[in-house]
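What follows is a structure written as structure tokens; I'll ask about it next.
Yeah, one chain of the complex is gone here, protein chain that is, but the others are all in their spots.
We just call them A and B in the order they show up, numbering each chain from 1.
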Amino acid sequence: MKPAPFDYAAPATRQEVLEALAVAPDGTRVLAGGQSLVLEMNQRAARPHRLVDINNVADFDRLEVDRAEQDGGWLRVGALVRHRAFEQPVESGPLGRLLARTAHFIAHPPVRSRGTLLGSLAYAHPTGEWPTLAVTLGAELVLASADGTRTLDAESFLIGPFTTALRPGELLEEARFPLLRPTTGTAFVELRRTAASFAHLSAATALSVEDGIVVDVRLGMAGIAPQPVRARDAEHRLVGRPPTDSVIAEAATVAAAGVTDPPPDPHSGSAYRRHAATVLAERALVKARQDISEEVERP
Amino acid sequence: MRISLTVNGEKFRLEVEPRRTLADALREDCGLTGTHLGCEHGVCGACTVQVDDSAVRSCLMFAVQCDGHTVRTVEGLAAPDGTPHPLQSAFTAEHALQCGFCTPGFLMLAAAALDEDPAITDDPDRLRELLTSNLCRCTGYESIRRAVRRAADMPGPPD
Partner (left out) sequence: MAEPGTPGGSVTRVEDGPLVSGHGCFVADLRVPGCTEAAFVRSDTAHGRLRAVDLGVSRQVPGVLGAWSAGDLEEIPLVPVLMDPDVDGGRPWPALAVDRVRYSGEPVAVVVAEDRYLAEDGRDAARVTLDPLPAVLDPQVAARDEVLLYPGRSNVAVETTLGDPIDAGVWERAAVVVEARYRYPLLCHTSMEARAILVRPDTGGGITVWCSHQAPHRLRGDLADALGLEADKVRVVVPDVGGAFGGKSETWPEYLAVALAALRLDRPVRWVEDRKEALTAGPRGRGQSQWVRLASDAGGHLLALEMQTDAAVGGYPHTGSFLPEVTGRMAAGTYAIPQVCVRARAVVTTTPPLCPYRGAGRPEAAYAVECTVDLMARRLGMDPAQLRRLNFVRPEAFPFDTPTGFRYDSGDYAAALDLALRTVGYADWRSEQARRRAHGGTPLGLGICTYVERSGAGGEYGALEAHADGSFTATSGCCSTGQGHATTFAQVVASELGVDRRRVRLIEADTAVVPDGVGSFASRSMQSGGEALLRAARDLVSEARERAAARTGVRVDTASFERGAVRANGSTFTLAELAADRPLRSEARAEPPQAFPFGAYVAVVEVDPELGTVHVVRLVAVDDYGTVVNPLVVRGQTYGSIAQGLGQALYEADVHDEEGVPRAVSLLDYLLPTLSEMPEVAMDETCTPNPNTLLGAKGAGEAGCIGTPPAVVNAVADALRIDPTVLAIPLTPRVCWEAGR
């Protein structure tokens, strides 16, 4: 299990990275944390002709909260921010807590100290934790190339298993997660077989309740479709109603109804997956509701 | 490509292909075969070493990425005078190894964690999460967990 030969460049600036990517963009891959890419290269499932290593670019490890904008602001994550950075809350609000909860589901500490959040989005594993969260929260992704930049929302970026909207020559430069209003409870739940396996299914949610009524909710699911999806129908069932057990159960059933063409797995069929998705969606929502009472309403 | 890296305090200047993994550079070019390759896809952790004090999978890094960096392997765990690291003594005391193939990876994983925060052994969940990083097929892990706890209670590393 040794990689096939490739050329290697390790530019020191953003501009040099984009220029390097523009040269023979087909067959060139970006090397950030490498925890998925090198794995595939060792298996020779990936055979890039050239790697552009971005680890020497100082600015790419930026992790900033930008509260200046409208809509509550954004958390901006650079291309070299490692999973590990999120193990402790990176901001004091619900988003920081949700990212921290989610980070602990990712692989294990040594992989988390190398692997990056943006790399995980670009890898686009169908049940990857960060892709699931990015879809759930409506993260915006900034793609840069020598020709300029463009911004896509996560759902437009993740178009299939291990497939994204990245074009040859493009770098996924930044992810922007919307900050969550303080009244939001969050949860991330997974079904996996062992601590060393990928998730079969996961559910992520951010639930805002004011005066006993759901004012905003995000519910994302992975493992029920070829890529993580937002359960919008379920969200609609929740908004404007009190988050009672029965309302949550109803929403969870709706969320799982979207099981279509799940990613293949020899150990779980679609009937089980649909059922388990309902359970996970329900548990995520219940946990988020509990999170409100424990974290948001803490005196 | 020409690179230089510092391994266990010694400077190595190497000529390597870009595709050479850090693990192979350590084993084949530096002659440090204590770092083992058990899966070459980042799961088993037998190849765990410390790069700039962080425990990483040396099968998932290229040697060229370590140009100018500092690497510590199991051969660099004991004190220069040969005094064993507390983890090394504790692994023997707790019978935390049988075939010994996974042992260097567990040692480097635990050593990095104890260096960073010795209190990790006071938190059962954090310790479990840490030691879930690597695979062992012989021990069933409990003796490894006991060994790391024992090492944390021993006098500090000789360096």
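The criterion applied here is as follows: contacts are C-beta pairs under 8 Å (C-beta built on N, C-alpha and C of every residue); 3 or more make two chains touch, one makes a residue touch a chain.
This one's a predicted model, so the numbers in the text were calculated from it and none came from an experiment.
**Q** Just list which of the chains on display the missing one touches.
**A** A, B
**Q** For the full complex, which residue in B:5, B:22, B:46 or B:152 touches the chain that was left out?
**A** Only one listed residue reaches the unshown chain, and that is B:46.
**Q** Quickly run down the residues of chain B that touch the omitted chain.
**A** Interface residues of chain B facing the absent chain: 17, 19-20, 27-28, 31-41, 43-44, 46, 73-75, 77-78, 84, 87-88, 91-93, 95, 97-104, 107, 128-129, 131-132, 135-145.
**Q** Over the whole complex, note the residues of chain A touching the chain we left out.
**A** Within chain A, the residues that touch the unshown chain are 1-5, 43-44, 191, 193-198, 200, 266-269, 272, 275-276, 279-280.
By definition in this document, only the chains that are shown with their structure count from here on.
**Q** Give, as an integer number of Å, the spacing between the C-alpha centres of chain B and chain A.
**A** That gives a centre separation of 30 Å.
**Q** Please give the residue numbers of chain B that touch chain A in the complex, ascending.
**A** 1, 17-19, 21, 24, 40-43, 45, 48, 54-57, 59-62, 64-65, 109, 113, 129-130, 132-135
**Q** So in the complex, which bits of chain A are touching chain B?
**A** 1-8, 10, 31, 34-35, 38-39, 41-43, 51, 53, 55, 104, 107-111, 113-114, 195-196
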